[in-house]
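Scroll down for the structure; my scribbles are underneath it.
Heads up, one of the protein chains got dropped from this complex, but the rest are sitting where they should.
Up next is chain A:
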Amino acid sequence: MGSGSSTQHHFAFQNAEKAFKAAALIQRWYRRYMARLEMRRHCTWSIFQSIEYAGQQDQVKLHNFFSYLVDHFTPSSHNERDFLNRMFTEERSPQDSEMEKSSDYESIEVPDSYTGPRLSFPLLPDHATALVEAFRLKQRLHARYVLNLLHEARRHLVQLPNISRLSTCYSEEITVCGDLHGQLDDLIFIFYKNGLPSPERAYVFNGDFVDRGKDSIEILMILFAFMLVYPKEFHLNRGNHEDHMVNLRYGFTKEVMQKYKIHGKKILKILQDVFCLLPLATLVDEKVLILHGGVSDTTDLELLAKLDRHKIVSTLRCKTRKENKKPAEEKGKNNQMSSAGRPSPWFLPQSRSLPSSPLHPSAHKAARAGRSSSVPCSVAPDPKELSRQVRRSVDLELERCRQQAGFPAIEEKEEPVPSASEAEEQLEPTQEEWRQVVDILWSDPMAQEGCKANTVRGGGCYFGPNVTERLLQKYSLQFLIRSHECKPEGYEFCHNRKVLTIFSASNYYEVGSNRGAYVKLGPALTPHIVQFQANKATHKLTMRQRISRVEASALRALREKLFAHSSDLLIEFKKHDKDKTGLVTLSDWAAAVESVLHLGLPWRMLRPQLVNSQTDNMLEYKSWLENLAKEKLSHENIQSSLLETLYRNRSNLETIFRIIDSDHSGFISLDEFRQTWKLFSSHMNIDITDDCICDLARSIDFNKDGHIDINEFLEAFRLVEQSCSEGDASDCPRTTNTNSSACSSPGAH
């Protein structure tokens, strides 16, 4: 009979085989699970990014609106003129800034009771280190020192070239950091992990230090302090957020005014100057080019090195002077001199239309095929053919806007008097110069070859691997380091490892959304990446929990956006429901949503998270929309359509407020609000009755003094983002749960 050992072996073999198969099965299942998780993460990421970029487009539209206003709005009465003046004017002349210099801060007294850090100039390394420590302990720097530091920073920046140069001969290691966006924790973490700046440890900060996060000013103070202390080793590049126009929308202006109620305005004023004095790029060993956004197929480093960067105040809109030397190629806005009588807007272009070369009023909506222009400005058509037609329609549109806004009809037109003032011409960059700067601050790399306008952001371009290659060859460079885009791992190589994106704001969209990273370069110029995530909570979460949490946040934002477009969605659904059954198929749902929101998201994948009330593949769209609204309506007396409109234009509203509130007092008058809103809504084709807005405005004016407190207005209607309850790290469901608090998706059961 077969020996016991052979049956034993037989069994052993069978068992081993079973174990092998069992293990393989478990692994197979697990890998699929992880893939689905990865897919969810990818979706969530797309949601955040597309909403973020849509917001940037809004910004561009808003500024097109204001330019349009300035270009075509001829105030015919005292009131109108004053109103416009108040909105748009602020004197800025070169002589003023010199005089303001010392008087700005010397007169400010620092009380004895002040326990924060005190600075004396010239700064010593210890001061800078002490500043880091003080901010870590949540202290606040007194306005006097802020202004003093900014003045010194400005004095220093003025002497710097547009393109800084660093060599690994002097500093053995160079650390390059990307966007910080006001997240002080990340900066402190980097210094903690990598070491403080020193002559042996050079740093390059690649722009976007401010906006979004809550400690932008503190970050600036630290960065400027180290720049003054180690001028050879500590370098800053300008980012697209180092721009007072962008700051109005993305939170930096608000932060400064909140933290420095008395002196905030002065601080903002000098920052405006400081920002445009920041260098545009850094070159390491003449081989590695570091700049914030990217490049274009026309990027000209020699031109960039030569231009006067101080003239480029904002990359969103810019006064440009008439380019005499380049006639036919000029595709940009037509540049005119300012008329002597008109106030010069401090942030908007000076371009006025003369009879011979008018501007197309709605050109900013014109789609751009291919690379005609990288900037969001109107395209001037062939003047002679269209001049009369266009001018007529401009007048008509202008008149319509004015009537809607309640201004009396124009009785006489002011003729703009061109004044050929040499001095003014010197203050403005050329169209080409401005475009070069916009390109390097706003562009993004893409996988395909070529170069096309960056319509998502509204500025700069998308540049392909061939563009990178050409540039690197032209200037004998090895690779490019840039930032500007958030990446899940904090960094990303592309274009055959010739372009490195480095992003240093961890948890940018939400706790757990992404890592931050910085890159170190030694003499061999081999990039060495270090990643981090400056939030202890995330370390305790598993990937599953992290993804769930971020996902919940993204879905919240998405549901809000859906709500904000309820009316349009209803119309779209009805188109798919010709028989008026009240139902649409789920694929129709997806198609409808995309055609309204234009976010380019995989709606079919997201559907289970957004729609949980369907039967047999059909959705009752009206009740779905109502459910969306229920989450938002806290004020029953406000019509949901109004709320929806406000929600949709929330950022625009806030930005408008801040622009109107030119003295940053936090208050605007009812009348100003009404007038501006009317103009804005008529221009943007927003359908809202005048009465509605009046009622709304009046109801917010709680103390009935004719003024609206901006923050009250925004908070009253929950138009500012509410910080969701942090701290429940263990909120992700392990078992079925029914509550719909922060992190469970509604579809889960």
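We take it that contacts are C-beta pairs under 8 Å (C-beta built on N, C-alpha and C of every residue); 3 or more make two chains touch, one makes a residue touch a chain; residues count from 1.
We adopt the following convention: contacts and distances are computed from a predicted model.
> Look at the options "Proteasome subunit beta", "X-ray repair cross complementing 2", "Dynein regulatory complex protein 8 isoform X2" or "Peptidase S26 domain-containing protein" and return the one that UniProt uses as the protein name of the missing chain.
Cross-referencing UniProt, the chain left out corresponds to "Dynein regulatory complex protein 8 isoform X2".
> Looking beyond the chains shown, say which of A:Ile26, A:Val158 or A:Ile571 touches the absent one.
A:Ile26
> With respect to the chain omitted from the figure, which of A:Arg544, A:Lys575 or A:Lys630 is a touching residue?
The one listed residue touching the chain not shown is A:Arg544.
> Could I get the residues of chain A that touch the absent chain, sorted low to high?
15, 18-36, 38-39, 42-43, 46, 446-448, 542-544, 548, 600-602, 604-605, 733-736, 747-749
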